[in-house]
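Read through the structure below, which is laid out as structure tokens, and then see the notes.
One chain of protein is taken out of this complex; the other chains stay put.
Now for subunit A:
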Amino acid sequence: MAARYDRAITVFSPDGHLFQVEYAQEAVKKGSTAVGIRGKDIVVLGVEKKSVAKLQEERTVRKICVLDEHVCMAFAGLTADARIVINRARVECQSHRLTVEDPVTVEYITRYIATLKQRYTQSNGRRPFGISALIVGFDYDGTPRLYQTDPSGTYHAWKANAIGRSAKTVREFLEKNYTEESIANDNETMKLAIKALLEVVQSGGKNIELAVIRRNQPLKILESKEIETLVAEIEKEKEEEAEKKKQKKSS
């Protein structure tokens, strides 16, 4: 059945599916994990760094990209498709500044990206973009925002979300651990993002890339030393938890 309805994507299948869009979502599930968390005064994006070949320059492979001074995004899926979307979004951010004389709100640029993706699900001869994006930033009035888009062109606001491989595991971890105290300050929010990624990333801090935006400050990508420090703090906290449990059991 599927074979007859997945060629030209402008065709619905009899049970209401757009197969090309669903296949695009499968492509997203193969991409490396990305997690986004909205704190009180900070928004955090974390991605799983794919291991880089020995001769490859590490800095050319960046999965967290700046769209404007106050907005950035991480994606999961086909890197080449992401490049096109990011380019269009960057131009739109500047066009908005030119015409409206105000920076974009995070919701506006998310809506733009989502409309762009939807356009490609309803055109002849084109396939959908194979990426999901997590878009974070601060609005003009200082509110932090996190949005997620997917290949079908829908978008939603989230407090914390994950996309890509093992997104489900990470999301379940976040559902359990996203509390008022876990985002009480900037440091805690960053640690929550790292903890979430550590659930699914092998070999610890080396394979994590973290970026933060604080209110009225540009994007900052953490150096590996800073990530190591945070990972060490997390390990220490885990040990202290384990110790406490042991003592409780023995008493």
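The rule is short, and it goes like this: a contact is a pair of C-beta atoms (placed from the backbone, for glycine too) under 8 Å apart; a residue touches a chain by one contact, two chains touch by 3 or more; residues count from 1.
As a working rule, contacts and distances are computed from a predicted model.
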Candidate names "Small ribosomal subunit protein uS17m", "Proteasome subunit beta", "Elongator complex protein 6" or "Septin"; UniProt protein name, chain not shown: "Proteasome subunit beta"
Residue of A:Lys30, A:Arg83 or A:Arg119 in touch with the missing chain, whole complex considered: A:Arg119
Touching the absent chain when the full complex is considered, from A:Thr99, A:Thr179 or A:Gln202: A:Thr99
Where the unshown chain meets subunit A, residue by residue: 88, 91-92, 94-95, 98-102, 105, 108, 112, 115-116, 119, 123-125
